[in-house]
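Below is one structure, written out as structure tokens; comments come after it.
Left out: one protein chain. Kept in place: all the others.
Lettered A, B and C in written order, each chain numbered from 1.
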Amino acid sequence: PVEIGVGMIGHGFIGRAHSIALRKLEWAATVPSLRPRLVAICGRDGAATESAARRFGYERASTDWRDLIADPAIGLVSNGGPNGLHAEPTIAAARAGKHVLCEKPLGRDADEAYEIWTAVARAGAVHMAGFNFRFFPAVALAQRLIADGALGEIRHFRARYLQSWLVDPAAPVTWRLDGAAAGSGALGDLGSHVVDLARHLVGEPAAVTARTATFVGERPGGHVDVDDAFAATVAFEQGAIGTLEGSRVAPGRKNQLAFEVNGTRGSLAFDQERMNELQVHLPEAPEAGEHGSAAPAGMAAAGFRRVLVSEQHHPFLAQSWPAGHTIGWEDSFVFEFEHLLRAIGDGTQVGPLGADFEDGYRCAEVCDAIARAARTGTEQQISYRDLDDHT
Amino acid sequence: PVEIGVGMIGHGFIGRAHSIALRKLEWAATVPSLRPRLVAICGRDGAATESAARRFGYERASTDWRDLIADPAIGLVSNGGPNGLHAEPTIAAARAGKHVLCEKPLGRDADEAYEIWTAVARAGAVHMAGFNFRFFPAVALAQRLIADGALGEIRHFRARYLQSWLVDPAAPVTWRLDGAAAGSGALGDLGSHVVDLARHLVGEPAAVTARTATFVGERPGGHVDVDDAFAATVAFEQGAIGTLEGSRVAPGRKNQLAFEVNGTRGSLAFDQERMNELQVHLPEAPEAGEHGSAAPAGMAAAGFRRVLVSEQHHPFLAQSWPAGHTIGWEDSFVFEFEHLLRAIGDGTQVGPLGADFEDGYRCAEVCDAIARAARTGTEQQISYRDLDDHT
Amino acid sequence: PVEIGVGMIGHGFIGRAHSIALRKLEWAATVPSLRPRLVAICGRDGAATESAARRFGYERASTDWRDLIADPAIGLVSNGGPNGLHAEPTIAAARAGKHVLCEKPLGRDADEAYEIWTAVARAGAVHMAGFNFRFFPAVALAQRLIADGALGEIRHFRARYLQSWLVDPAAPVTWRLDGAAAGSGALGDLGSHVVDLARHLVGEPAAVTARTATFVGERPGGHVDVDDAFAATVAFEQGAIGTLEGSRVAPGRKNQLAFEVNGTRGSLAFDQERMNELQVHLPEAPEAGEHGSAAPAGMAAAGFRRVLVSEQHHPFLAQSWPAGHTIGWEDSFVFEFEHLLRAIGDGTQVGPLGADFEDGYRCAEVCDAIARAARTGTEQQISYRDLDDHT
Partner (left out) sequence: PVEIGVGMIGHGFIGRAHSIALRKLEWAATVPSLRPRLVAICGRDGAATESAARRFGYERASTDWRDLIADPAIGLVSNGGPNGLHAEPTIAAARAGKHVLCEKPLGRDADEAYEIWTAVARAGAVHMAGFNFRFFPAVALAQRLIADGALGEIRHFRARYLQSWLVDPAAPVTWRLDGAAAGSGALGDLGSHVVDLARHLVGEPAAVTARTATFVGERPGGHVDVDDAFAATVAFEQGAIGTLEGSRVAPGRKNQLAFEVNGTRGSLAFDQERMNELQVHLPEAPEAGEHGSAAPAGMAAAGFRRVLVSEQHHPFLAQSWPAGHTIGWEDSFVFEFEHLLRAIGDGTQVGPLGADFEDGYRCAEVCDAIARAARTGTEQQISYRDLDDHT
């Protein structure tokens, strides 16, 4: 198979997840026509980056992302750096002829995301935004059921992404709590996932109302100028309404990205803490007559089904383990990279299954609207710019 | 024990639940000092009302609520009629010297609720609004834990009340879908419960943003001019933020009043469909050293506890069955009436455990604010009138 | 409607549950042709019995069950006394021409149960054994699904009934821990429910192996000579195999009667602590082709359904509350008495929906076999005596 050199920006949380995913692809049963070659990994701390390079098998380490851009052996740049380092390296990589994966949120605001999208698209790169929840088998099953009409027309979407790592007021400031570096707090970090799933499953948000809160304004290391939590209502272009929430101060909720969709025919619900499951409610046929009839169950046995999404006929799992042998969070990145490598190698589309940079930009428009709505107390209509908008 | 004559307005859903609760009080182990005597029940359909009277043991039936008001044997009027019949009979009863229980929502809007509250309060009656969820043992345990500080300061409240009975577009119009009779749709019917619990558990809402939707505007029997669903964000006076939702078009959600509260120390969650349970997350002590130490569990075993609220040390259950023998929805009304009869007979307060008409009025202010916010797209600050406001 | 006078033996736990059920029948929507008249209640403690009589509305109290037998106004005797007081009063009642309900277990062993059954049957009485779990709507739905063939041929039944009230070694001795009074411990008390459900749902047990354990042999008040727990394997006449368990020393399990049935087509599971739910797994059709086809869900969405058994088309609930408004443990006795009164008044059969004394006797044969198997370490084949056996 043909190789594509990968340059990884960042070796922390996401850089590690991406690196592991690339390595796992070595033994994927269904090999994409492109196989990743781990050329270089980049980070600010030289020794730590060297260590990460050895650990994950990169050929070399660097402390300057420009090295990666300049390297002709690299055909794909994966940007897992902090939000404030998304734009410049990603755009530079595309302009240098490389394909790009950029972690979410694409930019710190819609303007930056728009700039990234349009510059990269004009450069002709294949681009993907790192909304990895789309690559959870249970989420992909949800998307398929909705797309196939099993739920009818969608009327409600409610989602929340709750974490607890800022409950403790002694938790120190990091770049994630710095508005200049991160853009926003729970909104951009957790809310962008929620908004992306809303768009993926239901369609474009048309308007929002919202509020945000910062409960702990001073932490060891400095001032916090981003939100700890947000809450929003949303109206979709196709008519559904719902709520979107995110918080980093919810005790006991370790990583609860949970959503529910209600349609005219059925409902479904997901909770990332039980990532191999999807709750599905579908219409059951009325009972076909008296007891003892041919179709005895039906309405009497209607209820939410706990679908253990671990069968080989479920999304992404054709080559996985036998039924009931579940996968972990990091596997979502394997499916994400496999999808991207097919797009690059075979010319398939990143969307609508994966999120491209237009998705990343549109998500940012919604997050910006939520921030504006919270600031102004006024419902914000959302309009989306085209590739060639001169706004 | 001293008797108090009860006059019941309505013999449908709520009238039946109230009547059963009154009868169940006959064998309550801890007798309130007042015992109810079922004097009269009132409804529009004479034959059906006669039948209900016989069934539940009322001494007589009537088709005119004024009969009940005029009856000196009646000391307590319970108004379980449609929303549009709350104000006049309730006020008349109080003015005739009777105590009053009025089903929620107290009025069709805040003005009407304010009128009911102030008129009844000035008449000197004991008054209670029928927010029966306060009398679920699991909800009362939640309230007690919060009041005792087990959760610390509250930062989030999110609640939803989902039903499915209007999913089918062939479901006909009833008074509940008629704005003149009901005031609003899911908002007043389901949302009032959600708002009352928000106030009961967290405190006064200070501001809301919101939207509503009517998905099926024409049904057999006529036009629908109330909301099928609403979604709101809320800010509380004490600083918490959250979301409030209600819908009658959520397939598979039969009667899901579910809420979650996150504080600085812990969280709790409730779902009416599992009404005997409360999920509680409390801080666990760090592990006290090495394995084999005296306190081996602790943080390692932290998690949401599924509390089966069925012990005799749980609220309202001191005289109930042994642990694990659960109760049903209708029992909440038994505890509600027992509380009211104590208030009337012993001079105890309806609030803060129960909801009085001021609570009913304040709830209506919040619901009105939600409706206004949805109509205007603008955040609504909520102000509450005092008993003597001349607004 | 015609009245039948009821004499109640016992006013403790079960006597109270029975009395409440009889009172609740007053307002049952579908009146059995016989209405209960609460004539007399009997207990050892005169003052307490008088108090119970007043509380539940019995016309009189007695400290001698023979008074009830002698009373011509009594047509139905309900025996809620300790196990050692089942045989004599029940037989005497039937011989005096009264119908009888006897709490489970019917006798302290199979011989006693056989004696009760045959004596009562020969006396011509309608007889019912108090296996109230059959009257849980979820259990009745399970029974209906199995009877209708929805699960195919049954291959496995596994059940356990776990409580925790004897975890504390300081819990004192009661009659339930005295072999002479109770017959056995967890086996007869909890195991009899498990065995009855096994018979009700699957069919006759043919053989068992087993063991029992008494973990705390001395308690305040004396020696314990019954089992704290038992465990058994079972083979059914129709071919299924499974396990049966019971324990009074399982921390955290307040009243967990849980069972699971696996058939050739489906499975179902129940847990009394969530008594309004039944988990049901039924075969789903294979997906009917490509995405976008007419039947998009199917296998991909197969899973255990959480059926909230609260619809009016569910067993016993035709006159109950709207969907999602659940019932409590004590309601099972209402359905049980309603069934019994129909049998007495209308000549319908107690079985197979309800358990009659033959069921009570057969259950005792299984429990005896479990005890023998535990004692001997040898599999026990179970044979059942007919009404006219001269064994």
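Definition applied: contacts are C-beta pairs under 8 Å (C-beta built on N, C-alpha and C of every residue); 3 or more make two chains touch, one makes a residue touch a chain.
Bear in mind that the values here come from a model prediction, so they are computed numbers and not experimental data.
One chain is not displayed; in the complete assembly it touches the shown chains A, B, C. Listed residues B:Arg274, B:His314 or B:Arg362: the one in touch with the omitted chain is B:His314.
Residue-wise, the contact with the chain that is not shown comes from C:Gly263, picked out of C:Gly191, C:Gly263, C:Gly328 or C:Gly360. Only one of A:Ile327, A:Leu341 or A:Ala371 touches the chain withheld from this view, namely A:Ile327.
Summary of contacts with the chain left out: across C:Gly242, C:Gly328 or C:Gly360, the touching residue is C:Gly242.
Touch with the hidden chain on the side of chain B covers residues 141, 144-145, 147-150, 278, 280, 282, 287, 291-293, 296-297, 299-308, 311, 313-314.
One chain is missing from the display, and on chain A it is touched by residues 13, 17, 19-20, 23, 26-27, 29, 55-57, 163-165, 253-256, 272-277, 308, 310-311, 321-331. Residues of chain C in contact with the chain left out of this view: 151, 155-156, 158, 160, 162, 167, 207, 209-213, 215, 229, 231-235, 239, 241-243, 245, 247, 249-253, 262-267, 281, 283, 302-304, 373, 377-379.
As a working rule, only the chains that are shown with their structure count from here on.
Judged by the touch criterion defined above, the protein chains are all mutually in contact, each touching every other.
Farthest chain from chain B, judged by C-alpha centroids: A. Chains joined by the most contact pairs: A-B. When chain centres are taken as C-alpha averages, the shortest distance to the whole-protein C-alpha average belongs to B. The mean-CA centres of chain A and chain C are about 52 angstrom from one another, to the nearest whole unit.
Centre-to-centre separation of chain B and chain C, using mean CA positions: 35 Å.
Here the CA centre of chain A is 39 Å from the CA centre of chain B. Listed for chain B are residues 253, each touching two or more other chains.
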